[in-house]
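Data block below; observations after.
Note that one protein chain is taken out, while the other chains of the complex remain in position.
Coming up: chain A.
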Amino acid sequence: MSVRNWLLAGVRGLGLAVVAIAGSVTLFVLSVVSIALTVIGVGAITTPWVLTAVRAWANWRRSLAAHWGGVRIPAVYRPFPADLTPGPLGHPRKTGLMLRDPATWWDLRWLAVDMTAGFVTALLPAVLVCYPVEGYVIAAGLWRAFSHHGEIGYWYGFVPVSGQLSALGAALLGTVLALVGMRINPLLLTAHFRLAGAVMAPREVALAARVEELTESRSDAVDTSAAELRRIERDLHDGAQARLVAMGMSLGTIEALMESDPAQAKAMLARARSDSAEALTELRDLVRGIHPPVLAERGLPDAVRALALRLPLPVEVTGSLPGRAPAPVESAAYFGASEILTNAVKHSGASRLWVDLSYDGGALRLSVTDNGRGGADPAGSGLRGVERRLGTFDGVMAVSSPAGGPTMVTMEIPCALSSPKTSSSSATDS
């Protein structure tokens, strides 16, 4: 496998080195010029464009770091205020905000590092692939092109090539370098990404960003649960509780009427009974909103199936989980799915929906697809609510909704599954 990794790292390194030097130099120069020009005003307009490009560039490299090196580099940019004027008119203010964001300066520092040390660490794996190859080519006969009559025509590393024998020495050195490359090439690439991570998001800063994120999601969670409790209290107060009071009063009146007016008493008994039935109905709806019974009884896949059966559109539910997620995660995923499905039914104009559930790489994934007109707004209150709900569990949501459709919303929540106690018999999904 090491040969494959050696070559792969070499090719990737070469690609990285080329784009790093081209992209980072360009962006660095543009940034410096643009920021310098803020003094005479022009920069205040151009800087947001340039810095946005820098961020996109940095984000692309972050995703490469995650995919190729398994190195996670958090993006720690401060969010812009919601009342920022869009378009160039808002640029002067945006420039100020961006220049005050330390992450901007770390990005610029990274650009400088990327085109120097980053370039070298990316190029080295490529060199460790090409140079040994060159050694072999020289040994195979290329040495003749450089050295005539035994003079030293070429230095391969520290080996002076003057004839076939020393050319074989070059091949030997090439072999040693190749062996070294096989060992360290993947490490060099990882080092390249780690270096970028260290410059772009210093450890304390990454931690601080994490703390901020947690504080926010915690306060969201507290707010949400407080609002939920208020809603439950109000529903109980106006619903079941009021019905029970009415029933008690009816029963009191019935007691008084029993002797004097049995017919009236009988009519009131019927009313008391219907009151109790309505109280039950209200409690049932309330319970469904707090924790759906099927979720408690069967777990997430069947709860989503039951939910799908309540919708007016045909919904196909596929996939399964190898175990049960922790109850709070199940609940968040369920209500998230419920919100997304309701949204799709209400706004997408779709005629069919698909839900897919899976568990992969330590995360629960649930995706909802519709064949509607697309153009869903991830910042809409419904989807924002889902995002907040998931945030408590470090879950994320992605919305893909091009105009004309289809819309696909995917939720992902990292969690561990417990092995199921009893297997659910859900084979009847036809």
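Quick note on the criterion: a contact is a pair of C-beta atoms (placed from the backbone, for glycine too) under 8 Å apart; a residue touches a chain by one contact, two chains touch by 3 or more; residues count from 1.
We take it that contacts and distances are computed from a predicted model.
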item: Per UniProt record, name of the chain withheld from view ["Transcriptional regulatory protein DegU", "Ger(X)C family spore germination protein", "Chemotaxis protein CheC" or "Thiol:disulfide interchange protein"]; value: "Transcriptional regulatory protein DegU"
item: Residue among A:Leu313, A:Ala363 or A:Leu417 touching the omitted chain; value: A:Leu313
item: Absent-chain contact - pick from A:Ala296, A:Ala327, A:Ala398 or A:Ala416; value: A:Ala296
item: Sole contact to the chain not displayed, among A:Leu229, A:Met258, A:Val287 or A:Ala398; value: A:Val287
item: Hidden partner chain, residues of chain A it touches; value: 273, 276-277, 280-281, 284, 287-288, 293-294, 296-298, 302, 305-306, 308-317, 421-422, 425, 428-430
